[in-house]
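Sharing a structure below in structure tokens format, with a few things to ask.
What you see is the complex with one protein chain gone and the rest in place.
Moving on to chain A:
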Amino acid sequence: MNDRPSYGSVFFMFLRNSLVRDLSFRSNFWVECVSSLSWVIMNLGFYLLIFSYTNSIGNDTGWGKWEFFVFLATTLLVNSLVQMFFMPNIQEFSELIRTGKLDFALLKPIDTQFLISFEKVNWPSTANFLFGILLMSISLYQLTHRPNDPIELTVGMVAVYIVFLLCGVAILYSLMIVLAASSIWLGRNTSLYDFWFYITSFSRYPMEIYNAGSLGLTLKMIFTFAIPILIVVNVPARILAQPMGVDPTDKWLLSGYMIVATGLSLLFSRWVFKKSLKSYRSASS
């Protein structure tokens, strides 16, 4: 018997098991798809309403209607990936700590962080993912077919976009792990989801909106450098919606920084996770 488990096949097994479980309750599966989609569509309605009163978000920022919808689609893609792979697992992780059931995960001959991060896959989130792709396609069609300087889409841009999209997912994942691991010290963490919602609400808009006043600049600095959630959507969305960017140097600096931030976040979350496991005192039996 091989000592090292094959992570690929274990992951594939997780995917399959979750799909089987989700499809066993088929009407529940569809209700979940429809309800998460209706949330997204209502949000889209809100932005359509906003764009009936303005033609761009911020003056001279370049975030017109279709550019912003590329941004929105990116938010949707990042969030649906996080919801699909990590959200249910990491909520479960806090619960495992509280009830002491983490013992079982610790005993398995596989990396604990891998196990608790991927065990469940929330398949209904693919509905949002597909909707994100649809919205992205429509917005990109509009941007590439507009009469004044249409965007020229290249394969390279799409490839770079995908890389940065995954970086964004990795940053959010790291933040989640850090938040959840903190429940080892706090005993329980009921407001985890609330905190997550409030913090990530800063990542939902183009970072140019924070260019007003000292409070805005402070927030921009904090959420770019201390907790790098502002770049999660901003960097990939800019690659597609504003290929040249408003300020090219700024764009390359930010992209470079995002790669570094992703690496650092992952390392930091891994460190917090290991540290938290050392403080874990089983509450079971």
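The criterion applied here is as follows: contacts are C-beta pairs under 8 Å (C-beta built on N, C-alpha and C of every residue); 3 or more make two chains touch, one makes a residue touch a chain; residues count from 1.
Going forward, contacts and distances are computed from a predicted model.
When one chain of this assembly is omitted, its UniProt record names it as which of these: "Ion-translocating oxidoreductase complex subunit C", "ABC transporter permease", "3-oxoacyl-ACP synthase" or "Acyl carrier protein"?
"ABC transporter permease"
Just one of A:Met13, A:Val31, A:Leu106 or A:Leu134 touches the chain that is missing; which is it?
In the complete complex, the chain left out is touched by residue A:Val31.
From the listed residues A:Tyr141, A:Tyr198 or A:Trp252, report the one that touches the chain absent from this view.
Spelled out, the listed residue whose C-beta touches the missing chain is A:Tyr198.
In the full complex, which residues of chain A touch the absent chain?
31, 35, 38-39, 42, 45-46, 49-50, 52-61, 191, 194-195, 197-199, 201-202, 204-206, 208-210, 212, 216, 219
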